[in-house]
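Taken from a larger complex, these chains appear in their original positions, while the remainder are omitted.
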């Protein structure tokens, strides 16, 4: 249950509930109050006089539900992301920050194409300890320096809770990766900040679990969550993962958060990225995340799925008329 | 290995090979000869003088491979289906033939919208013996009668080999359903005819196995195979299946056969069918298969996923500009 509480509610009462139940969340800005639905089926008596509005939910999807709020849009610097926004961000960049030159080339490409968002990983959650693990803090510094120079919005990923504060301070948007979707150390830290979050779906998480992970952030007080579908694990082995657009259709129908699609990790090969991007745009989602690299054959990670700059250009040309049809603007 | 044989090849030699090896296929029209690649790595000596061209394959994908032929298009009555064709068929109709009235209403809707293809099931491959199993032969007769009157192309499904000849004689295109993809009784019968086939992917078949099932038909001499992606089974339970557009990207890259998408069975709910159809069209596939029903709430099967006629109309409006962008024509 979610309560909208009258502004006259004494702060004292709210705090009392917070302490005693631990399931009560005090969001100072809006006096929005969350009551753990399994414990409280009715409004606590001493709050009843202050209640303006209340929402009762059937399940653990609450703040993200369209039953609660129709649409959420998220402002990041000068762009707005969400179902009703005109901006259609296409977030491009390499899998990993490898060196300053590489990030510079990417930044130039983005600037030339009037794109505003760059992605690059500094902490890489690799499957094997014997693979390249990322440049870590040094990588974040390179990314920040060049983004600042080019006035770009940076997206970068936390791989575990040990460096989440570092990500919060260096990146404009903190990406939670597919292998970290359940990491409550990361989710809790993000829920206590106002940092925009790009939450990737766990590759074996149901859409319900995906949204429940978002609820960890939302219920802590941070409303700036963007969902990102990036492919799920199935029996199919000719492609790296299976992009789940049925799941995206479900999210669009039931969830109020912005939805971004990452076709690069889903397919795992560069050949079909443009087709999948066209599909995603036509479907009415809110942005794209695409891996590009000045020279994919030399990439230290995910070499096969990154587009080179010529192909990235072609992708932009291919999706432009579809973005226009959706009455949106590429940023 | 595939051999193109000179027209002067004596029929006698061909027949001799057919009998002795059982792996040799005599396609009279084109003198195209297929040699089982595992048995023959080299051209049989007595055929060598007649060989015009030969193809060697790395795996069991042979006649469907773009290495063998770049594109195939299939002519069905007055429409052409394939990667390079202008026609974009949208095949609509109910899950099951229920009665003449129902099929009449659908036929009127299609005619009004200048659509040329109707689908409806007479033999229903149900999971439970205690569910409606279809009108069987009576259903086929209704479908044929009304299609004839309205000059429509009929698509209908065989559920097992016992009635495949009936389907071949009644339907314009025989659909092989997701549960019958491996049914070699069906595949063999179709391979011996020239009947166009809509082969649905087994819901747990890899794209490789999907194409191998097509090879059963192609290698028997029937080149008229259309592939249909209709969703695969995954762990996700909020949607009925998971539409695999990564798999479709792979098919487009490697396979020469036309590709159709069926979003209705993939999602299993009517709400997202339009969005998924838009995605499919934008991706550059060759047709759509959509379940519609005059009154879905009363449908005897698949009630939740069928669109009513008003929503079917809206779907057509929504995909039209995308079909125009692809320089294709809705039929």
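As written, the chains take the letters A and B, and residue 1 is the first residue of each chain.
What we mean here is this: contacts are C-beta pairs under 8 Å (C-beta built on N, C-alpha and C of every residue); 3 or more make two chains touch, one makes a residue touch a chain.
Source: prediction; values computed, not measured.
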item: With 2 copies placed, total copies in this complex; value: 4
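Criterion: only the chains that are shown with their structure count from here on.
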item: Rotation angle superposing subunit A onto its copy subunit B by C-alpha atoms, nearest 5 degrees; value: 180
item: Intercentroid distance (Cα basis), subunit B paired with subunit A, Å; value: 38
item: Partner subunit B, residues of subunit A touching it in the complex; value: 204, 206-208, 231-232, 234-247, 249-250, 252-253, 266-267, 271-272, 275-276, 278-284, 321-322, 325
